[in-house]
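The complex appears here without one of its protein chains, the remainder shown in place.
Entry: subunit A
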Amino acid sequence: MVRNIVILGGNSHPALTENICNILGLPVSNRTLSKFSVGETRCEIKDSVRGKDVFIIQSGGGSVNDHLMELCISTWCHMSLTANLEEPVLTLKLVISACKTGSAKRVTAVLPLFPYSRQPDLPYNKAGAPLSKPPTEVPKDKYTFESVPATPAPGIAHTPSFNKDTDLSRAMSRTSLTNGHGPVNGTSRVNGESSTAIDQTPAPARPGLTTLHTQSFTTHDLQNPTLINTFQAKPGYKRWVAQAGTLVADLVTCAGADHVVALDLHDPQYQGFFDIPMDNLYGRPLLQRYIQQNIPDYRDAVIVSPDAGGAKRATAIADSLGMDFALIHKERRPTRITDRQNATMMLVGNVANRVCILIDDLVDTANTITRAAKLLRKERATVVYALITHGVFSGDAIQRINLSAIDKIVVTNSVPQIEHRKLCPKLDVLDVSPVFAEAIRRIHHGESISVLFQYD
């Protein structure tokens, strides 16, 4: 039993909050997080938090923007609350500084999956010029490995979903993908074009869940090529996608968080976006333990990084377990101009007749990982495991994995995985709550958390 801690869970991942509370021997704090009928988030905290050390747990999966607002408002709740207890007539700003120096304790935002931590840029070639020509031939009816996933970028057509002539998909159509955290539909609209383009755009359809077949699986309206084609940057201007990383860091700070805890940030540099202490925990010990306990003769297996960016993460595991390492390199040079996303993949290292373990931090559309697995299988790997910290599985990722050469995919529950497990027999889930519980306990007691970084 740890005293004077209040643990609050957002709506994104109540199961994880509950696990963490159980480990710490605490009740989950009583709160209401709902929405007014207009769609504004409403937060009410039922328990007193005066002088307490508050931890707010909110993950990044599902309807990210709603969850982010929830986090900010609950954090804000604490700030204004403590403010009011101190001195109701003072202006808010004064009181916040008063409660920070005074009796009020801190508010820590625990974000197992940090939202907006990975914002891909537009596709570009080696000289830095954008590859603005959209792929001309997109298979409309067949799902293949060459299909481009719903990679978030303008000009890239989204992957067609399964259709009924695939046997597997017919089997899967009995299970609807209602994974409980909001619709998978998105909206998009092109501005600055003719008014007809605006009028044609359907009203944003939010509520209601999409099943696999009834509505073709749009992650955004990129399936409507006219919409994308109407969006052209002004001549001479290189269009660019806004990178929201710093903004999110600033917003969380601005809501009043004093401390942020995250797990396996996509870029470790992200810590530098914050002016407040930020602890980046590692999922590595969990993955390492899984390898040691669940993979027979793991010392003969090969750790593979599916792209150059994750090489460091993968080599760290390979080094500490004394295993071999291989790397898949994505050649950006397009082989055919019509197929620019079909980057050639090159394997560096030997995997023939061996067990391969792919290591990455995040699987979203699962394009990289499934293509890597395909390549490994082609290079005569015997078994392909994929060990990944965050399993977002957006779009048609689950189907992609089910069809892929991956034999076993292991993720942590930093994002709710219950629905994913139902759909993917290859999926194993590791529990990260002990890591967070221990980090929370140590942060609360002012103990060092660097022990959590030592794995060996």
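Here, contacts are C-beta pairs under 8 Å (C-beta built on N, C-alpha and C of every residue); 3 or more make two chains touch, one makes a residue touch a chain; residues count from 1.
Simple rule for what comes next: contacts and distances are computed from a predicted model.
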Protein that the absent chain corresponds to, by UniProt name, given "ER membrane protein complex subunit 2", "ribose-phosphate diphosphokinase", "ATP citrate synthase" or "Methyltransferase domain-containing protein": "ribose-phosphate diphosphokinase"
Which of A:Ile5, A:Ile20, A:Cys72 or A:Val355 contacts the chain that the document leaves out: A:Cys72
Contact set of subunit A toward the excluded chain (per top definition): 36-46, 48-49, 61-66, 68-69, 72-74, 76-77, 80-81, 84, 92, 115-116, 119, 122, 149-150, 152-154, 182, 184, 186-193, 195, 198, 201, 203-204, 206-207, 219-222, 231-234, 237, 239-244, 246-247, 250-251, 253-255, 364-365, 392, 394-395
